[in-house]
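The complex appears here without one of its protein chains, the remainder shown in place.
The first chain written gets the first letter, and so on, giving A and B; residue counts start at 1 in each chain.
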Amino acid sequence: MVNEIIKAEQLKKYFPVQKSFLEQLLTRKPSYVKAVDNVSFSIKKGEIFTLAGESGCGKTTTGRLIVRLLKPTSGEIHFNDEDITKFKGEKLRLLRRKMQIIFQDPYASLSPRMKLGDAVGHPLEIHELAEGEEKKKMVLDVLHKVGLTPPEQFVSLFPHQLSGGQRQRAALARSIVLKPEFIVADEPVSMIDVSLRTTIIDLMLDLRKELELTYLFITHDLAVAKYISDRIAIMYLGKIIEMGSKESLFLNPLHPYTQALLSAIPVPNPERKRKMIELSGEVPSAINVPSGCRFHPRCPLARFECIRKEPELVEVERDHSVSCLLYWNR
Amino acid sequence: MSENKIKSVLARCIPGLTSLAKKGPSGWMIIVGMVIVLGLVVMTAIGPWISPYNPSASNVGPSIAPPNSQFLMGTNVLGQDMLSRVLCGGSIMLQVAALSVLICFIMGVPIGLFSSYIGGFVDSVFSLVMDALYAFPGLVIAIAIAAMLGPGIINMSLSIAVVYIPTYFRIVRSQVLSIKELAYTEAARATGAKWHTILFRYIFPNVIPSIVVVTTINFADAVLTAAGLTFIGLGVSIDIPDWGLDLTKGRELLASGAWWVITFPGIMIILLALGFTFIGEGLSELQNPKLQR
Partner (left out) sequence: MPLLEISSLAVDYRTSRGTVHAVEDVSFSLEKGETLGLAGESGSGKSTLGLSIMRLVPYPGIIAKGRIKIDEKDVLELSDENMRSIRGRKVAYVFQDPMISLNPVKRISAHFTQLIITHEPKTKKEEAYGRARDILKKLGILPERINDYPHQFSGGMRQRIMIGLAIALNPDLVIADEPTTALDVIVQAKILDLLESLRKIYGMALVLISHDVSILLERCDKIIVMYAGHMVEYANSTELYKNPKHPYTQGLLKSIPNIELVDQKLSAIPGSPPNMLHPLKGCHFLPRCAYANEKCSVKEPPLVDMGNNHFVRCFLDEEGANGE
C-alpha cells in the first residue's frame, strides 16, 4: 500500500453556478457545475499517470484538487497513505514541498517582473530552506538540470527574454527546486511548438529517473498521452469512464467514448484512410448532466437501460477498468 | 549637489532616454512631457532668483500696463510684474498636485490591493463605496470639500485626492482580479507562499505599470482642479504668487481688454497639465500590447 503515493477516493468538486439576483429569488434549488463527480484512482510511486479527455471533462480540476489548490466538495485525497484532504496552515505548507504543479501556459507561468533566478529560488525562500550563496547554488544547479545552460546567464533574464520552451523549462526548474516527490503537469506541452515538445517530455522523463518523481500528467492529446504514460484514465463530464495501463487502453479500448476519441485522432499518413466513429451532438453542460450514463445521448451503442442506470468502474481485465453497462454483466 | 552625483544621475538617465527615444512617437511624447514638467519645476524653483522684480511687490510698474520692454508680460491691477509672477507662480500648484497624488496613492492603492485580493463581502462593500464616490463629478466634490475645509494647500490637496482615490482603486482592482487568475499566482500558492508574499512579490509588481499611467494623468487633473478651486476663490491666500490666483484676477480684467493678466498664467497651467498628460499618454501607448507573434 505504501507503493501508492497518491490515492483519490470519491472526489467531488461542485462549483455553485452564479445566478442573477432575480434568479436567486425565483428558483429554490441551487445548481452546480459538477466538474468532478465521484472520481477515484491511485498513482503508484514512480509512475506517470495520465488524466486524458476533452475540455470540460474535469481533468484540470482534478489535478488542482490533488495538489490542494482547490478544496474538494467531498471525498478524500491520500498522499503517502496520509489523509491530506483537510490539511491547513503549516501542515499544508509543509505538504507543498512534496507536491508541485506546472501549468499549460509558459507565458503566464512566470511573473513578468521577476528575474528567473528570483522566481526559481523563491520557493526556497518561502520555506526557509536556503539563502544567499547556498540558494544561488541550488538555483544554478536546478537550471542546469532542466537544460537552461549556462545557468549563470539565465539567472538574470526576465521571462519575456525567453522562448516558450525555455519558459516551460524554467517553470519545471521552479517546481523541482524543493525536491518534491510528486508533480502534476497540466498540459505542459500543448502551447509549445510541435517540434520541441519531445524535448520537454524527454526532460520530464529524465527528471523522473534522476529525482525519483511521480507524475500526474493531464492532457487532451492522446497521442502525447500514449508516448509518455504508464497508465491512463479517460475522463468524460466529470467521471472516469475508462482506466488502465497504456497498452491495454490503446490496444483494446472498451468504452465507446474512448473508441470514438481514438478514431478521431489525425494520423500523419496521407495513405491511411481513417474511419472515424461518429458521435452525435456535443458535450453537454456539466450543470445539467444527462441521467444514467452521462454519455448515453451521444453513444452509438446506447441501450434503454443506459438512460436509467449509472454505471460504475468495473475491472474487466487485468489493470483495465471501464464504466459502461455493456460490460457489467461479465 | 556635487558634480559627481549629477554625473551619476545623468549617466543612469541617458541610456534610459535613448531607449525611450527609440520606441517611436510614444517615446518622444514621454520625453517631451518630461522636459516640459522638469522645465516648469526648475523654473518655479529658481523663480525667486531669476525674476526681474519681486512678484509680490506692488506698484513696481504702472497698473495694468500691457507687455512692453520693461515688463515683458505686462502688469496687473496692483502694478505687479506679470513675468515675475509667472516665473514664481507655479509653486502652489505643484505642491498641491504632488501632495494630492501622494495622498491618493497611499490611500487608493493599498485599499484596492487588499479589497480585491480578499474578495467576497469586503470587496463588495469597498467597491460600492468607491463606485458611489466615482459617480460624482470630480470638481463638484472638490469644491464641496474645499468649501468645508477652508483654504490652504493641504486642504486643497485633500479635496482633490478624495476625487481620485476611486480611480486608483478601480484600476488596481481590475488588475489584481485578472492577475489573481494567472498561472504564476497559482504557482506561488502551490509553492506554499503566504498571502502577503503573493500580494507584494507577485501581484503588486505587475500592477505598477498601470498605476504609473494613472498617476501622471492624476497630476494633470490635479493641476487643473487646483486652478479651478482657486478660480472660484477656494484656493490659497492672496499674498503668494499663484497662477490660479492670477487667473481669477485676470478674468475680471478681460472685459476691459487687459488680456495679458489671464493669458500668461493660463498658458503655464495648460503647459503643466499638458506635460503630465504627454507622459501619461506616452506610457500608456508603450504599454499596449506591441507587435504580437
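Everything below uses one rule, namely that a residue touches a chain if its C-beta (ideal position, glycine included) is under 8 Å from a C-beta of that chain, and two chains touch if they have at least 3 such contacts.
In this text the structure is predicted, and so the values were computed from the model without any measurement.
Visitor: I'm checking contacts with the chain that's been left out. Which of A:Lys145, A:Arg197 or A:Lys239 qualifies?
Guide: A:Arg197
Visitor: Check the options A:Leu94, A:Val267 or A:Ile307 and report the residue that touches the missing chain.
Guide: A:Val267
Visitor: One chain isn't shown here. Among A:Glu54, A:Glu76, A:Asp230 or A:Glu312, which residue touches it?
Guide: A:Glu54
Visitor: Looking at the whole complex, which of A:Val224, A:Met243 or A:Val316 touches the chain that is not displayed?
Guide: A:Val224
Visitor: Tell me, which residues in chain A touch the chain that this view leaves out?
Guide: Looking at chain A, the ones touching the missing chain are residues 54-55, 163-166, 193-199, 201-202, 220-224, 226-227, 250, 260-262, 264-272, 274, 276, 279, 282-283.
The criterion applied here is as follows: only the chains that are shown with their structure count from here on.
Visitor: Need the CA-centroid distance for the pair chain A / chain B, whole Å please.
Guide: Using C-alpha averages as centres, the distance is 50 Å.
Visitor: Report the residues of chain B in contact with chain A in the complex, numbered from low to high.
Guide: 182-184, 186-194, 197, 201-202, 205-206, 208
Visitor: Show which residues of chain A lie in contact with chain B when the two form their complex.
Guide: Chain A reaches chain B through residues 67, 69, 92-94, 96-97, 99-105, 108-114, 119, 122-123, 126-127, 171, 174, 178.
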